[in-house]
Each structure stands twice: as structure tokens, then as C-alpha cells.
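Every protein chain of the complex appears in place save one, which is left out.
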Amino acid sequence: MRCGTHSGTPIAVPLSHSHEVNEKGKAEMQLIATLILLPLIAAILLLIIRQNTARTIIVCAFGTLIALASVVFAGTYLAAGPVFFDFNHPLIDHACTAISGLCVVVILAFSAKYKNIWAALLAIIQIIVVMVVEFGFASQMEVEIGLYTDLLSIIMVLIIGIIGSGICIYALGYMEDFQAHQDAAARDRRPTFFALMFIFLSAMFAIVLSNNMSWMFTAWEVTTLCSFLLIGYTKTDEAIRNAFRQIIMNLAGGIAFIVALWFAITDVGTLSLIEFLQAGIANPAIVAVPITFLAFAGITKAAQMPFQTWLLGAMVAPTPTSALLHSSTMVKAGVFLLVKLAPLFLLNTIPSVMVMLVGGITFLLCSFMAISQTNAKRVLAYSTIANLGLITMCAGVGTPEAVWAAIFLIIFHAIAKSLLFLCVGTAEHHIGSRDIEDMDLLFERMPRLARFMMLGIMCMFIAPFGMLIAKWGALVSFANMDQIALILILAFGSAATFMFWAKWLGKLAGIAGQPPNVELSVHKSEWVSILLMVMLLVFACIALPAISAYLVEPYVVSAYQFAPVAFLVQDISFDNLYLASISVCIVVIALFCGLGRSKKRQVDVYLAGVSRDDDARAFQNSLSGQTVATARNWYMEDVFGEARIAPVGVVFNSVVMLCAVVLALVGITLA
Amino acid sequence: MGYASKSPWVIHYDGSSCNGCDIEVLATLCPGFDGERFGVVNTGNPKHADIFLVTGSVNAQNIDVVREIYDQMIEPKVVVACGICACSGGIFQDCYNVLGGVDKAIPVDVYAPGCAVRPETLIDAIVEGVAVLDEKAAQMKSAEKAR
Partner (left out) sequence: MSLMELIIPILASLVFAVVAPVVGCLLAGVDRILSARMQGRVGPPLLQPYYDVRKLMGKERVDVNTVQGAYVVCAFIFACLAGGIFFSGGNLLMCVFIITLSSLFLIMAAWSTRSPYAEVGAARETMQVMSYEPMVLLFAVAFYMATALILPTEGIGSFNVGAAFSLDFPVIAYIWPVFLGLLFILTIKLRKSPFDLSMSHHAHQEIVRGITTEMSGSTLALVEVLHWCENVLFLGWVSIFFVWGAWWSVLIAIVVALAVYFLEILIDNNFARVKWQFMLKSAWAVALVGGGINIAVLAFV
């Protein structure tokens, strides 16, 4: 069965309206073009001009420009509602095909160099499917509206533009230290590194602004390739291995994406995202297969179990890469797609159940596994995967409230996680370790950094900060939908979340005498970025009611025109949001007070018996010798260890996804 | 009467004794004598305690411990030497390692004699100590006002 175009479907955004906006939109096309092209120009400049000072200037200038452009962009389209741009050209289609081809060639070259058969095989399969789809079907597909923007895109543009370029600027100082730790003989490959970071941003802009799904796919592949190159940046054996793991998993996702496009063409008859969504709302059955495959693609990109290992492996890369992958790009592309499709999940049981279960199990098990990790970056990685699981879960539920929660999770996770990565990166270079146990006394050694880190951690798991408010929204939507399993998952997962964050927070909070302050040698560019994230975080938490009212709610309302949006306001009423804002202020004040000296008399801690050195926690033992008291956090390996838990999630989720794909295909055949 | 006297929290340390007095100290807190009638609570933490009950004599090995516990207690605080060994060294006075009573290490406010010290004596001593506690609290208050 085929459903031609939108015509005759009275639902969703009427296209006549959009055409109206187009006239005005054409003049403003430059803005979107600027967003996508600015990072590209920066990347090219960085590749050409390889000098250190010049690079600093380019990165700072373009970072600032991109951030400004995204703010201007947001300002321009904030009030406009969804805007569609009548923009297409065969040249761009060909360019996209060429870029996809180029990606595959690069992957093949690397596979040959490092003798990785699987990556090569998947790349070849992918290019064959791409060729079939592009030249077999897509060439007849005219997508009038190449680009679009709505409030979700605006939110994503802000996240990518501000946080992404903040991370690029941070990378300046970080990579200088990083290079200093390398062999002097090693070639300085920083130009490539920065160029890749900017290409990444460009591709992300393209993903969130493309209405033509084949363009989106190309950008999708570009992010896969970029992260492959960034993860393998150090070229150690481990890095290469993890890079290939990433590329294999994401190529599988890419293939799912292109298969989804194939079905979109044959079953739905369109490659336009907006028409696809409208057709899906009008007739849910026809999109069941493509959205199952798209969801699969989103799940691989969002590193949900069983694909969680690629994101964990990505930790070998320099920290700015991790920050970029985790907070504003890559994994967010995956959940962006899922959130975009959320209205369709509401109407399609099979993909919906798949996405809910995969996300839910990932959230629960990764929260458990995070308890058993001592490596700060691995804790962050597990927490990212868990939170993405939560977002995935919300998208799978697909109700307006769940989408509200998912979008807030995306926003706060992006800010808080980038802040945390930047802090961990800086701490790593100054205390020489990324182990949480070594972060003892960080509060004194790096007083400001530790406080920022604490703020970031608190934002991740505790009320009144944004993440928890979003979790609250999720809980309410699950309760409204009577999703018992999800409620239980959320309850137990949140408890585990409390455990692993609180013990890290405690480690940071420790204060002893006066260890040397090693904070003074932190690069200025690092401080600037970290401060930017802190301010964003505090701003976003305090302005949560406003963000909800002006960005998220209007988006949800426009995305759910087909269904009555009984809104969250009854459940999380606004006075609660304001109470949360007030509480945020109190917490921030509490964290940053105590920088001065207290008037109370300072005494030593109790060590039972005779203390020898209080700061070192050394005391005289019963044989008059000296013993040092040590306390480690609880990791509970035997209860929450990876070896015990990971296989459960991998097997369960694989089975769920397999069943979903089979059921969807069977369903379409029967129909 | 101030509040200091209404809630004397005690900490108990055993120097070098035959342990007879320790048993009696714990007996004082047991249901039979029920020290909690007067608000007496046994704590394990010098930072929470008001009254320091020391049993046994002070020797070269434990003098630092006694001093440290005393130092970590927070003003106002009172020391009660429980039993004759704690008062003067008692039967162990002439041992090569014994320095003498608790007052060789820290200032003692109340001496409770006995071998072993009886719970009734201890309760009396604590009540005596509580009066000293009040006195010290009043002094602290006036000193604070003067400042």
C-alpha cells in the first residue's frame, strides 16, 4: 500500500502555511547555510594553516562565531514555529552521495591498513545499499523542502553551537598539555584533530536541520566517520581496536538507516522527514517497518545495550573527544532521531515496545554497572549510556509528557556532562589520574574545579536540578500510561544513580589541611569553557520554567497536533518548578560559600588513639608504630560488577530488537 | 541550673587497671542503676562527650592517648577519675611503668575512690562533675559576653 504525499491529510502542520513562510525563509536561508558552512570553513582553515597561534585564533574566532550564529538562529526562529525551506538541488543530492561514498572509501582504506574484515564488509554492504537506494529509487524522489527548523531543532542547534564550540575551545589548552605528554618525535596531528571536531559540528547541524532524510543520512555517516577517526586519534592498539568497534556498530546502524529509507520510499513514498511523520500519523501501519529500522539506527548511535561497548571504548580518546561525543553530538544525534519519531511510537506498538525496553534495560543495568567503576571517565560513560537509555525510554513511550521529559533530559545532560568531562580532563592533567580514588582532596588541591565538578554531579542526579525534574516528568508520564515495568526500572535505576554519584561527590568533598594548590597552571581556555558550562548549567536550571514555557512545550504541542496534549502543568505545576529554581540558588550558594575561613576554632579529626599526622590520617597504633587510615568508596563488584550484569542486558536487548524487527517485517508482509 | 548539667554525655577510657572499675562504669549505665535517668548517655566519641570517665592509672604508653581524648573533648568538659588507680595509681603506683593517677596527664575535676569504684559512688561523682560542668559553662558564657 502506498500513501503518496501529505495531500488530503488534514493533520499536523499544514504545508500551505509553510509555503507562506518560505518566501521569508528564502531570504534567511543564509543563516542555516552559515551554521552548516562555518564549521566546515574552520575545518579547512585549520587543515591549511597548521601553526599553533593561528590555530588558537581560528578555533576561538570560529567557536565564538558558531555560538553566536546559533544564538542568532534561535532568536530568529524562536517565535516563527516550524519553518520549512523550499531548498533543493540535484547537485546537493549528488554531493551527498559522493560524501557517503567518500566515507566508505576512507573506512575501507583504514580496514585494509589495519586488516579489519568486518568493518570492510559492512562498509561494502552499506555502499551497495546506498547505491541501490540512491540510483534505484531516490533519484525519482523529489524532496522539495530540503531544510526545516522547529523548536526541537533550535534546542539542538543551541546545544551543538554553544556546548560544541565551547568544547572545541577547551580542547586548545587540553591538547597542548596532551601534546606535551607525547613523544617529541611524534608528528603533531592537532590540525587534523581540530578539523575533525569542527566537521563533526557541521554534520550535527546538518542532521538536526535536514528535512531530506537522505541528506540526514549522509551527515549521520559523517559523524560516524569523524568519531571513528577521533577515537583512533592516538593510534595505540587499544585506540585502533576501540575505533573499529565503534565503526562496526555504527555501520550496522547506518545500514539500518538506509534500509529504513528504502522502506520509506517504497512504503510511504517520501524521503521528506515531515511528510514521513505526517504519513505515519495518518496511517501508522505503513511506517512500522521504517521506524523500526530508524529506531535501530538511533539505538546504535545512542550506544544503547548491546551496543554500549563502543561508547565505553571511546574513552581512550582525548577527553575533548569524549566530551563532544557524550554531550552535544554523536549520541545526541541518536536520541534526537528517536525523539523526533516519538509521536509515531505512540501509534506503533512494535517499535515502541522495542525502544522502551531497550532504553529501560539499558538505563537500569548501566546505572548498576556505574556503581562498580573506579575510573571517572567510565563512570561518566555509564552514566551517559544510562541517561540516553532514559531518553530512549521516554521516546519509546511517546506521550507528550514523555517527550517533554526527553527533551529536558537532552538539554541538561548535554550541559552537565560536558561540564563534567571538561573538569575530569583538567583534573586528569593536573593530578595525573582519572581514578576517582585519586580525587581525594581535590576540593583543596583544585578548589574551584572541584566545586564545578560537584555542581555538575549534583545536576546529574539530584533535585532540584534539571535532570531530576526531567526524570520526574518521565515518572509522571509512565504513571499516566500505566507502564509498570518502566516505573520500576526508573525507581531502582534512580536509586543506583544516587549511589554512584553520591560516593563520587563525597570523594570530592573531602577537605584536609592545606595541600598545594595545583590549580594555578590550568589553561585559560579550559577555564573559559568550564565557566561557560557552569553558567549555562546554573542558567538552565534556574530558567527551567521559562525554557519549558517557550521552547519545549510549544514544540510538544506542535508535534502532537493529532492528539490532545493534556499537559504536565497539572502534574509538575509551575510553583514546583519555581521552588526548584529557588532550591538551585540555595545549593549553588552553599557550594561556593565556605571559600573563606570560618570563625570557629579548627580542630583535627578523630582517629581513635593518638594522631600523628591528621592530614595524612596517620595515627599511632597499639605497637607505637604508625598506621595510616585509608577509606575507599564502595564498588560492590560482586553485586554490580560488569561481568555479571552486562551479558544480561546484551542478550535481553538483542533478543528484543531481533523480535521487533522480525515482527515488524512479518506484519508488513501479512498486510 | 544550666543545661550542661541536664545532659552529661560520658566517654569512658580504661588506662591500666584490673578492669574491675570498667565493669562498674558499664554497670552504672545498665538498667539496674539507669544512668539515663539523669541524662547520662555513653558515647564513643570525645567530640560528643562532656564527662571523661578514666579508670586505671596512667602509664608511659597511654598518657598520650588520655591527653588526646581530653584535647578532643569540647569545652565545657569535666574529668572524673574513677577508682583508686585513676585517683593516685593505687596498687600499681610503684610499678616501673606507671606514672600515677590521671592527674599526672590531665586536670582532674572529681576523684571517685574505691576498689573497685561502686556504681553509687560513680553516680555521685557524675552528679558532682555535673555541677563543675555547669560552673564551667557559666564561666564560658560570661567570658564570651566580656569579649
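So that you can tell them apart, the chains are marked A and B in the order they are listed, and the count of residues begins at 1 in each.
Rule of thumb we're sticking to: a contact is a pair of C-beta atoms (placed from the backbone, for glycine too) under 8 Å apart; a residue touches a chain by one contact, two chains touch by 3 or more.
Treat the numbers as computed from the prediction; the structure is a model and nothing was measured.
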Residue touching the undisplayed chain, where the options are A:95, A:186, A:488 or A:662: A:488
Touch criterion as defined above, residue of A:583, A:620 or A:654 at the omitted chain: A:583
Which residue of A:68, A:353 or A:502 touches the chain not shown here: A:502
Positions on subunit B where the hidden chain makes contact: 2-4, 6-7, 9, 29, 31, 34, 36-39, 41-45, 47-48, 50, 74-76, 137, 140-141
Sites on subunit A contacted by the missing partner chain, in the whole complex: 440-441, 443, 458, 462-464, 468, 472, 475-476, 479, 482, 484, 487-488, 490-492, 494-496, 498-499, 502-503, 505-507, 509-512, 566, 570-576, 578-580, 582-583, 586-587, 590, 593-594, 596-608, 617, 629-631, 633-634, 639
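Heads up, the rule we're going with is that only the chains that are shown with their structure count from here on.
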Subunit A and subunit B: spacing of chain centres that average the CA atoms, whole Å: 61
Contact footprint of subunit A on subunit B as seen in their complex: 45-47, 61, 64-65, 68, 72
Partner subunit B, residues of subunit A touching it in the complex: 603-604, 606, 609-611, 620, 624
